[in-house]
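My questions all concern the structure below.
Apart from one protein chain that is not included, each protein chain of the complex appears where it belongs.
For chain A:
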Amino acid sequence: MPFGTYKEVMALKAKDSKITGVSQDGGVVTALLCYALDKGVIDGALVAGKGETPWLPKPTIATTKEEIMAAAGTKYTINPVVSVIKDAVREQGLEKLAVVGTPCQIYAVQKMRLYPVGARHIPDKIALTIGIFCTENFSYAGLRTIIEDHCKVPVDSVTKMEIGGGKFKVKAAGKEVAIPIKETHKYEQEGCHVCSDLTAEFADISTGSIGTPEGWSTVFTRTTKGKDLLAKALADGIFEKKSMDEFKSPTAPPAPGKKPIKTGLDLLEQMDKQKKDKAKKTFDERKAMGLFVTPEILY
């Protein structure tokens, strides 16, 4: 099944303009965390906060709306979010923890729930997992090379980064640069190449930009917990909602010689398949080389 199991899929956009002012897309993660904190569903969240080095995220334990808001926006490099999970429970005494992460981080958390090695009293403290769609990630040095050498923009002047439509786009003070995504491939993290999960299939709720126009997010609810929380948030008017049918691929046949244009869930399905196929190929190649490959990693 493409995108894993899910209960519902929809397009959402946060109504709060303060949130959409800072968010990457529809502000779904930020708005949902703020809502869950307000309602006491969670008492803290592990997020990608801002670190001291420009665009190097810092795994952060956010316990206020301000801290959650400060972590909005995508950083295209590694944020080892699971590394602070025990600190959140031990030092901060949190009991209802949300974890926001890429698909691999969500499965790390799910494994920890099943096999809590060195994670005493952690499993029952994980109240919510929010997964973010992820095609691949870059090392920090890789990201800086892309920004400074390929886009020719100083990293500390960057205000937003975006991957979409086959481009890596950077917004810096008064400037917008876009380079073909092809140029960035060699800076991808090697560990990403065996990953077959684009849409965070193991999270309670997963969300990302693929499939919806700018300013909106595609959202899957996967568990009863995720579905219930989102239903409450919708009833309380946190989000504008649209059906994914609104973003369907054009039905008109493509112009001669052109490939059919895919949008909405068709586009997401296509990219999901590409990621899965690539992972399978890499897995087989590495195995043939005699490298250790994680059993069961492909799903």
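Just so it is clear, contacts are C-beta pairs under 8 Å (C-beta built on N, C-alpha and C of every residue); 3 or more make two chains touch, one makes a residue touch a chain; residues count from 1.
We take it that contacts and distances are computed from a predicted model.
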Listed names "4Fe-4S binding protein", "Cation:proton antiporter", "Coenzyme F420 hydrogenase subunit gamma" or "Membrane bound oxidoreductase, MbxM subunit (MbxM)", with the criterion being the UniProt name of the chain not displayed: "Coenzyme F420 hydrogenase subunit gamma"
Candidate in contact with the missing chain, chosen from A:A108, A:L234 or A:L267: A:A108
Option touching the unshown chain, where A:T159, A:T224, A:S243 or A:Q274 are the choices: A:T224
Contacting the left-out chain in the complete assembly, out of A:G164, A:G191 or A:P260: A:G191
Selected residue (touches chain absent from view) among A:G21, A:G93, A:P116 or A:P260: A:P116
Contacting the left-out chain in the complete assembly, out of A:S17, A:T251 or A:T294: A:T294
Chain A residues touching the omitted chain (full complex): 4-5, 56, 59, 77-86, 101, 104-105, 107-108, 110-124, 137, 139-141, 189-195, 201-202, 222-224, 286, 291-297, 299
